[in-house]
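What follows is an incomplete set of chains from the complex, kept in their original frame.
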Amino acid sequence: MKRAGKLSKKRAQKAGEPPGYLSYSDVKKKEKVKSSYIDYDKDNYTEKEIENIAESFKFKETDTTTWINIEGLSDIDIITKLSSEYDIHPLVQEDIFHAHQRPKIEEYENFLYIVANMLKYNEVKEEIESEQISLVLGDGFVITFQEKPGDVFDPIRQRLKNKNGKIRNMKADYLAYALIDVLVDNYFIILEKISDRIDDIEELVKDPSEEILHSLYDLKNEMIFLRRSVWPLREVVNKLQKDDNEFMGQTVKIYLRDVYDHTIQVIETVETLRDVLGSMLDIYMSSISNKMNEVMKVLTIIATIFIPLTFIAGIYGMNFEYMPELSLTNGYFIVLIVMLIIALYMIYFFKKKKWL
Amino acid sequence: MKRAGKLSKKRAQKAGEPPGYLSYSDVKKKEKVKSSYIDYDKDNYTEKEIENIAESFKFKETDTTTWINIEGLSDIDIITKLSSEYDIHPLVQEDIFHAHQRPKIEEYENFLYIVANMLKYNEVKEEIESEQISLVLGDGFVITFQEKPGDVFDPIRQRLKNKNGKIRNMKADYLAYALIDVLVDNYFIILEKISDRIDDIEELVKDPSEEILHSLYDLKNEMIFLRRSVWPLREVVNKLQKDDNEFMGQTVKIYLRDVYDHTIQVIETVETLRDVLGSMLDIYMSSISNKMNEVMKVLTIIATIFIPLTFIAGIYGMNFEYMPELSLTNGYFIVLIVMLIIALYMIYFFKKKKWL
């Protein structure tokens, strides 16, 4: 997994720099940044990929709702221009730019700033991929910043195109709610994948092997990192729903209560799965002990039966000149019978001890 | 058990859909939905199985209390019609429809919405079955939605038929209380079953085996899932009892305090049983170690006594031409005596170490 190393890198590189400082050194290579806007109201709908970020500024003063979506953080120009147009605080710019923030919500005079994690399950690598989403909600606009191209917002785009959809009748706050809602719903998809893997392992855990141990370990760590994402998100949604602010309308808050319930459900599921994984590790350890016990019993039974018999055979294999038993006609058979009796007694002993 | 996989499926399928959206795709096959109503006041009592849901609407404006009970969620029509008649919020409709919500209470302008889990012990499969109950309590009516036919409410139905019963003299809030009370009381039945199984295993745990381990594991997971049901239920009952709302009268709140005590008792019992199961797993592990220790001792005793003796026998089994001891008349007996002394010393050594 090698996740631990990712926890703090970005921040560590910035130690000592002034707040709000965006340096080009942060940008490894200037990847293509994909930006687009969707502008809509009840009757109109415009969607366009943006070449020059200034194109999107024309909607600022209109009554329509504008959603500007930036996929990729390597173009500082775009962030700077957007920020100066929409008057975004330097600390927020810094947070947008330096991913790996924890989910949080900050209220500024002219906008709400929300950070959350977008989780996607990479089917090929069988891994959870996490990406920071920064959402700026102002009066009449929502701006989203993503780390990489590709997101989970397509259902929202579909619903926006539908002229009769509820979302077209609502303002920017409802759009922000819808985006957060779909983020949280994706957590359920991730949890379903993990639950399925846990169910798969549950079948196998009675027959312990190194691979299962490592699967358990990977799952446990994934839960640790998932937990890290969802706990603060709950606080974010709670604040959105509870605190008075001018950006979230009362009607949308009822819907946010629903999202809040979902974040709690996600957290409880994460905790439950952690508990289940804990139980599985316990049973795994117990199974190993059981197996070893069984191995030991086989060894002990075989050794305990045959070592004494071999000793007896060894006795009569000695080459002393005078060993009276050797010349007895039935000596050989008597010894064989004695051996048989010893063996039977041992088997009886093991039966009594319930080792057989 | 394969319970982990059930935790988040329903919700995962809905990711990206608008709130309050009921899709037919959720309905696997249109099972027969059984609905009925009971309408009563002090003097009158009507009970009827409903063919057409509209039959039940006639009681809406009367002073009587009406209990509409829907068993099965596959008929969207019923839910939609009921909702429009009783003015139920789309988010509530969605929650009713998509089971696996966590227990919660939500207050709307014209009704209280309560979600809880109904637990039944399936004697055949030896499993706890869980089903979501949605309860809508309004002025003069209670509507309950169940996932599947069959419930634990028969004692309430009996009490309703009894003209002198307290329940006939009370309003819809008392009916809601009675339904929740019987749900919580059923948790005690489940806990009793589990306690009995724990007591059964306690007898066996001193003699550890794979089956006991898996029983312990199953019980532990059942406690994890039970816990998940009861913790939020406590909050629900607490809110019902504490919060001011127009649907719960002051007289009924005294009874709810009693239900609240019971939910706490359920939670404490669950926690206690978890602790007991934890202790049992500890003793199980220790017992395995004890057994292995015993096995090892037997092996060590046998091997340690006979391996040196076999070596001595091996010495005198060598075919060297010149081995002076071989030609001694008493050589054989001397060796046997030496062997005996060694064996006795070993036994003394083991006694001293308390291995025998």
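By letter and in written order, the chains are A and B; residue numbering begins at 1 in each of them.
Rule of thumb we're sticking to: a contact is a pair of C-beta atoms (placed from the backbone, for glycine too) under 8 Å apart; a residue touches a chain by one contact, two chains touch by 3 or more.
Since the model is a prediction, treat every value here as computed from it, not as a measurement.
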Copy number of the whole complex, given 2 identical chains are placed, is what? 5
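Quick note on the criterion: only the chains that are shown with their structure count from here on.
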Centroid spacing, where centroids are CA-atom means, of subunit A and subunit B in whole angstrom: 26
So, in the complex, the side of subunit A touching subunit B is made of residues 152, 154-156, 159, 165-167, 178, 181-182, 185-186, 188-189, 191-192, 195-196, 198-199, 202, 206, 254-255, 257-258, 261-262, 264-265, 268-269, 272-273, 275-276, 279-280, 282-283, 285-287, 289-290, 292-293, 296-297, 299-300, 303-304, 307-308, 310-311, 314-315, 317-323, 354-355
Under the stated contact criterion, what part of subunit B meets subunit A in this complex? 1-2, 4-9, 11-12, 14-19, 89, 91, 101-102, 104, 106, 207-208, 210, 213-214, 217, 220-221, 224-225, 228, 281, 284-285, 288-289, 291-292, 295-296, 298-299, 302-303, 306-307, 309-310, 313-314, 316-319, 323, 325-332, 335-336
